[in-house]
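Each remark here refers to the structure printed beneath this line.
Every protein chain except one is present and positioned as in the full complex.
Going by the order they are written in, the chains are A and B; count residues from 1 in each one.
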Amino acid sequence: MTQLPKTLVETKNMAFSRGTHVIFEDVTLSIPKGKVTAIMGPSGIGKTTLLKLIGGQLIPDSGSVTFDGVDVHKCSRSELFALRKRMSMLFQSGALFTDMNVFDNVAFALREHSGLPEAIIRRIVLMKLEAVGLRGAAQLMPSELSGGMQRRAALARAIALEPEMVLYDEPFAGQDPISMGVLVKLIRELSDALNLTSVVVSHDVSEVLGIADYVYVLADKRIIAHGTPEELRLSEDLKLRQFIGGEPDGPVPFHYPAEDYKKELLRELD
Amino acid sequence: MLTRKIEILVGLFLLSGLAAFLVLVFNVANVEVKSGDSSYTLYAKFNNIGGLKVRSPVKVGGVVVGRVSAIDLDPKKLVPVVTLSMDKRYQDFPETSTLSILTSGLLGEQFLGLTPGFMDDDIELLVDGDRIEDTHSALVLEELIGQFLYSMGKKD
């Protein structure tokens, strides 16, 4: 981790809260260009929120997020839209448009933004679908696809405009081992073949450590550890050990905070 | 092909809306499309117009020949002036015609009854802008009852 390649996204001392509920206190991280960066952490820690902050959908209370040197939250709406054409996001649910078939879903952003003639769009869409192995499913509706296929179709849509960066929100959650394997392979291949910057948010430890070039671990509203997968595996930090090893009790307690067990049991009802 | 079906249905929807509009305008409200100047104007002064309203009909023997187009107050004499918009098809009323405010039924709406007067060589016809001299005001029920009670009282 001594010398990072060129940084694409950088967050500095970012804090964010929903109402009175503080989600991030002080998050500083940098995402290198052309690499797979993973952000891990227990569920409910605000990993999706982090992606939305990077994508400019949410505004931090303090601190900043820069994409390729531009502050995402200080630019105008049209500048933000210009930035978003360079990134894309794979949502946890896939978020395919339910009223269009797979082909039109993938073609959607192209038709909106590229201004290319329909014949060329058709070829691009078929190429993207071929890349995720769904060319045969082009005419199916999203509701006819399985969860894993929906996510692959959404991936084809995410890379349709050839973005520089793809944000993956829990790409492995709720997938069977086969589709999990397919997705891991796709993310790695796309990243290498297109020189994509990938940000993977996940709590599936083994998959993430398998594909990531660099890993940040989020807990307690901040980054508690970062490094290459090797460095993290060798770490002595107790919290990190508990998370990576998947131990039920440890620094992150099994029990939700409560008053003393014996006391509560013995207390008379009044 | 699905979009084609939607386009056709939406087209039919818009057309049915238009059709409903036209039915309401021409069949229900009975708006007459008048080409150019198909009406002429007459004036009449009354002492009391009772419940006469703008758009109340003007009838000759029950046939609608025009409508009240405006009701004003003569600024000097302080009596109501009614402007009538008469249908061009019904002309040639002599200037001796009388105009009275009548009521359809006991409690119904009030309208103007035009009674054509006698014709003679030296009597002219009413034309655009003329005034009907011979008018009978509305019967006001309260006044009638008052008069009736008054005459009853005198008899005793």
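By definition in this document, a contact is a pair of C-beta atoms (placed from the backbone, for glycine too) under 8 Å apart; a residue touches a chain by one contact, two chains touch by 3 or more.
Keep this in mind: contacts and distances are computed from a predicted model.
When the listed names "Glutamyl-tRNA(Gln) amidotransferase subunit A", "Chemotaxis protein CheC", "Intermembrane phospholipid transport system permease protein MlaE" or "Rod shape-determining protein MreD" are checked against UniProt, the chain not shown comes out as "Intermembrane phospholipid transport system permease protein MlaE". In the complete assembly, the contact with the undisplayed chain comes from B:28, out of B:28, B:78 or B:152.
For chain B, the residues touching the chain absent from view are 3, 6-7, 9-10, 12-14, 16-21, 23-25, 27-31, 55, 57. Contact between chain A and the unshown chain involves residues 52, 55, 57, 81-82, 84-85, 87-89, 91-98, 108-109, 112-113, 161.
In this text, only the chains that are shown with their structure count from here on.
The distance from the centre of chain A to the centre of chain B, with each centre set as the mean of the Cα atoms, comes to 77 Å.
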